[in-house]
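The complex is shown incomplete by one protein chain, all other protein chains being positioned as in the whole.
Per-chain numbering from 1; labels A and B assigned in written order.
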Amino acid sequence: MTVFYRRLPKFEYVSPKSLSEAWEFMQGTKGIDYQVFAGGTDVIPKLKRRQNQAPKCLIDIKGIHELDYIRYDANAGLAIGALASVYSVAHSCLVSEHHPALASAAGKIAAPQIQHRATVAGNICNAAPSADTAPALLVLDATVRCVSVSGERIIPLKDFFTGPLQTALSDGEIVKEILVPRSSAGPDSCYFKLSPRRRLDLAVVGVAAFVRANNGVCEEIRLGLGSVGRTPLRALSAESSFRNARITEESIELAAKTAAEGCWPRDSIRGSAAYRRAMVRVLVARAIKQCLSGKPLGTLC
Amino acid sequence: MEKYSVIGKSVPRVDAVQKATGDAKFAADLSLPGMLWCKILRSPHPHAKILNIDTGQAESHPGVKAVCTGKDFGGWTWGFMPQTRDEPPLAVGKVRYQGEGVAAVAAVDEETAEEAAQLIRVDYEELPGVFDPEEAMKPGAPAVHDHVQNNQSWEFHMDFGDVERAFEESDIVREDRFETGRVMTGYLEPPAAVAQYDSNGITLWGAKQSPYFVYRHMAACFNLPLNKIRIIQPFIGAGFGGTKNDSVAGDFCSVLFSKRTGRPVKFVYNMEEVLKTARRRHNFIIHSKMGMKKDGTLMAIQQKSIAEGGAYTAIGPLTLYLSGALTTLPYKLPNFRYDAYRIFTNHPVGAAMRGHGATHTRFAAEVQMDIIAEELGIDAMEVRLKNAVTAPHETINKVTVKSCGLTEGLKTLRNTELWHRRGKGGASGRGVGLSAASYLGGARQLGHQSCAAVIRLCEDGTVNYLTGATDCGQGSDTVLIQIVAEEMGLRMEDVSIKRVDTAVTPCDPGSYGSRVTILAGMAAQRAAQDVKSQLAQFAANEWKVQPGDIEFRDRKAFVKDRPELSMSFEKLSKIACYSRSGAVIIGRGYSQYGLERYDWDKGLGNPGTSYSFTAQLAEVKVDLETGVARCENTILAHDCGRPLNPLNVHAQNQGGTVQGLGQTLYEEFLMDQGITRNASLTHYKMPLSTDVPNIEIIDIITQDPDGPYGAKEASEGCIVSTPTAVVSALKDATGIWFKTLPVTPEKIYWALQKKKE
Partner (left out) sequence: MKHIEITINGKREELDVAPSETLLEMIREKLFLTGTKEGCGMGECGACTVVMDGVTVNSCLVLAAEADGKSIVTIEGVGTAEKLHPVQEAFVKHGGSQCGFCTPGMIVSGTYLLKKNPRPTEEEIREGLAGNFCRCTGYTKIIESVEAAAKMMGEGGDS
C-alpha cells in the first residue's frame, strides 16, 4: 500500500427493514455491487485497508430485527439468528448449557467492544480459516439456513466454507440462521484457542471437540480444527480412529496424532506449519480429555 | 529524611482531570479555519530508484491545492550530527525503505487528499535490497547509500583495561551470541500536527517530545531564523523516544504546503503507517565474551555489536555510544572492550527508545553472567551481590556513581517469598528469575543540553512557570511543579505551568534520557531561588534584616528563628510588585553540567548526571506442551534516589516493565524482503490488560547528592532489567537459556523439543 488510509472509500449505504427489502438491494455480484454486513468488524477494516475494491452499496441488515434471536427448542435444537451478537451467544445460558464449545469459542473472540457488534453469522460468513466459532460449530454438526428471493436452502456448515474467506453463499443469498441439532446438546464439547496473548489475537490453532463416551468406549467424536487449512475443517480420519475405540491414553494420542497429520497448516506470521501441526496434536488430546472430564471449563453466563 | 510539603507526596498529576474528562487536546484534535489536509504517498519498494514522478493528475484533481515531492526541499537533509545529515524530508533520487515518503498532497479534506495521493504516478526502478545487517556488511552487498563502504553507518569503539590478560586470568571464559529483536515504542497516538506558515514565520502544533529539535529542523529546512519558528505542544500521546523526538515527513510537507497556499495544513498518520515507517529500536546482534573467576568475580567483558540501523543514520551514533558506555554498570568491571557497528539496511530507521542502548548489551552481559555463574555453581543472587557496584564508584570508563541502592535492592528481593520459589517449579513450568540493571538520568548528548526555567510572579502571589521541558505523558509537568512549589513554599495550585511554546518558553532539548526531572528540575529550582532572592530583598527592607535571613514556607515569608516577623506570600508579592511605579519579578535559571572530562569518541566520562539501579524478580508460567509463557508476578526494587512523586514513579515503573515484557515475550516485526508483514495491533503484539503480571514496586531510597531533592531517573532501568529477569525465569522454568528476543511460544516449543532429544 502506498497510501495509508484513515478514511473509508465511497459507497452507498442502505438499511432494509425486512428480508424482502434486503433482496431488492442485493442485485448483481456480491462484493462488487453490494456487500451485506451486520457488525462491520470484519467488513469495515477491510474497506479501510482497500483490501478489495469497495462495493457500490453496503447493506446493513441490523434493521431486520426478526433476525436477532437465540432460540432453543428441545426438539429442533439451537437456532442462532443472523443478528445474534458474539457477546450474546458467549453469555447465553442456553448456549453454555447445551453447547459449551460454541459459548466458549464465541467468548474467545477479540475483546468486549468487538463482541458487542460482531455476529456469529458474520464470523462464519467472513470465513477466515481462523474463525473461532467455526471449529465449534463444525463439531456440533451445525447447518446454515440461507435465504434468497428464490427460496431457502440448508447447507451443512462443513460444506459452507469453500476456500479462504470464501463461502457457498450465492449472489442474492443471505444467512438467516445457524442451526445446531439437539443431538449435539450436552456438556461434552469444548473449544481451545492457542494464541500468544490472551485477547485480541487470532488463533494460531483452534481446536474444538465433541466427545461422547459410554463405559470407557467412545460413542461419538467430532473434531474441528481452525487455522490449519484453507478453511476450518473436521479431522475426519482422526475421528474414525477414535470412534468406537476404547478410551485409553494411547487411543487419545492416536486420534491427536492422526488429526495433526491430516491437516494442512501453512507457514504464516502467526506460526510455522510445523509448529501448528504439533499444536493440533497437543490440543486435540487436551480437548478430548476435557470433554471426557465432565467438568465444565467455566462459563460466562 | 527532611519533611517536605509536596516533594515525596503522591499528588495527582496536574493534568489528570483534563485527561479524565477528555478535555486534554492532542494534535489531531486541533483545527484551524481554512485548514487543508496533507497526505503522504509512500514507496511500495524497499529499495528503488525514483525515475520519474508525475503529479499532473493529482494536481488537477478537484479539491487539491498543492502537491510536492522530495525535490521541493532543495536538497536539504538533516541528521543528528553535522556529518550524519543523510535524511531528506521526502525521498530524493531513490527510496531506501518500504514506506519511505515520496510525495505529498494538500487538499480541502482528508478523503480528497487520500484519493489524490493515489493519482500520483511514480516510476521506480527496483534495486536489489539488503535486509540483514550481516549480509549488508559484506563487500559487494547492495549499497543503501552510495559512497558508504560496506553499508557502515557508524562505528564506535571502547577499550579499557586489558581484556586479553583478564581472559587469561579468568577461570571461565564464555562466548555467546545474542539478538534483541525488532521492536518499537508503541505509543497509541500516531504522529500528527497542524502547521501554519505566515508572516510570523512557522507555527506548528505537534506531538513532539523535543519541540526544540523540531524548531531547529524547521529553521534549517525553511531557511528562517529560530525566532520565527514556533513549535507549540498540545498534549502528547506518549513518545518513548524515536519518532516523536524527531520531525517526520508530515511535518515538513505540512509546513511547505502552508507556505505555498497560505492556509494551515494538518496531517495525521495512521497506526499501520506508524508500524511500517516510524522509528523503532535497533535490532542488535551482540557477540559477547565474558571472563569470570571461579569465586564469581567478574573479570572482563568484550562485546561486538552489529546494530541494524535501517535506511538512515538518525540518532544511531548515540545508540552505539550508549550501548557501550553503560555496559560498565551495574557491576564492577575492570576490563572492557567494545566494538560496535551500525549497518544500513533497507528497513525503517532504527533510533532511540526507552532504555536507549543499554537494553541490548546489558541484556547480553546479564544473561551471560548468569550462564557462567550457573556453570560455576554460584547462585544468581550471590554472583550479583558479589559484583554489585556500591557508591561511591567510578567505572573504568569514568562513569561516576554517587548513590547506589543495588545491594540493598538485591537483599530486599532475597527476602521475598517469590525468590524462595526459584528452583522449585519442577515440571510445572513455573520459574523465577532475577536480574539487575542501571540506567542513566540527565542524559547528555552533543550540542545544546541545557534546560532553562522562567518563573514569573503574578501580583497576587501566584506563579507562572515556563519551561521548555516536555511532558509527553511521563508526568514531568507535575513533578516540576512540585519542585517549584516546594522551593517557594507554595501549594501545587499556586503554580501554573504552560505547555511548551518555543516562542515563549525557554530552550530545552526535550524528553529523552530521563533528563527532565533532573535537569529541568535543577533549572526550576534555580529560577525559584532567583524569585525568592528578589522577594527576599523586599522582605528584608520591611523588617530591616538581611535578605539571607528570609525563608519561604506554607505560603508565607518569614525571618528565620523569628516567626513573629512573617507575612503571607501574597502580601509580599504585592509589596514587591507595587513598589514605586511597579516592579516585575521574574526568576530564571538553567541547568549546567560540570566541566569534567567527557570524551564522546572513547566512551569516557559520564553520559548522564546520575544512575538508577533496579533489581528485579520475575515469575513465569510456561505451558510446557505449547510453549505459551506468561509472566505472572514481578517485583522491582528500584533506586531512583528518592521518588519525588511515588505514585508517578510506581506507575512509570509498571509501564516500563510491561513495555519490557512485551519486547521479551510478544513483540517483533516480521520482515520479509523489506516488507513488514505484521503491521497491525493484532499481529504486532503488545501486552493488553489480560497479559500483565502483578507488579510490585519497592522504593530503595539513596538520596543522590546531585539530583533535585535527591532524585535520579526512574523507569528506564526497568525496561533494561525486565527482559533479563524474564529470560532468567524462563531458564528456571524450562532449563533453557534463550539468547534471542522475543521468546515466543514457538521458540520455547522448539527449544523444549530439542532438549528432549
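One rule holds in what follows: a residue touches a chain if its C-beta (ideal position, glycine included) is under 8 Å from a C-beta of that chain, and two chains touch if they have at least 3 such contacts.
All of these numbers come straight from a predicted model, not from anything done at the bench.
*Asks:* Which of B:241, B:309 or B:655 sits in contact with the chain that's absent?
*Replies:* Answer from the full complex: B:655 touches the omitted chain.
*Asks:* I'm checking contacts with the chain that's been left out. Which of B:296, B:475, B:627 or B:674 qualifies?
*Replies:* For the chain that is not drawn, the touching residue is B:475.
*Asks:* Consider the whole complex, including the chain that is not shown, and state which of B:270, B:464, B:496 or B:740 touches that chain.
*Replies:* Residue touching the absent chain, from the options given: B:270.
*Asks:* Among B:12, B:34, B:93 or B:262, single out the residue that touches the unshown chain.
*Replies:* B:12
*Asks:* Contacts of chain A with the missing chain: which residues?
*Replies:* Spelled out for chain A, the touching residues are 6-13, 15, 40-41, 44-45, 48-49, 58, 60, 62, 87, 110-114, 116-117, 198-200.
*Asks:* Mind listing the chain B residues that contact the chain we can't see here?
*Replies:* Given the touch definition above, chain B has residues 10, 12-13, 15-26, 28-29, 185-190, 235-238, 240, 268, 270-272, 472-475, 647-648, 650-652, 654-659, 680-682, 686-690, 692, 695 touching the missing chain.
To be clear about the criterion, only the chains that are shown with their structure count from here on.
*Asks:* So what's the Cα centroid distance for chain A and chain B, whole Å?
*Replies:* 43
*Asks:* Considering the complex alone, what residue numbers of chain A touch chain B?
*Replies:* Contacts found on chain A: 1-7, 10, 49, 111, 194-202, 204, 269-272, 275, 278-279, 282-283.
*Asks:* Under the touch definition given earlier, write down the residues of chain B that touch chain A in their complex.
*Replies:* My answer: residues 39-44, 102, 110-111, 114, 117-118, 268-270, 272-273, 276, 625-626, 628, 665-666, 670, 677-678, 681-683, 685, 687-688, 690-691, 744-746, 749-750, 753.
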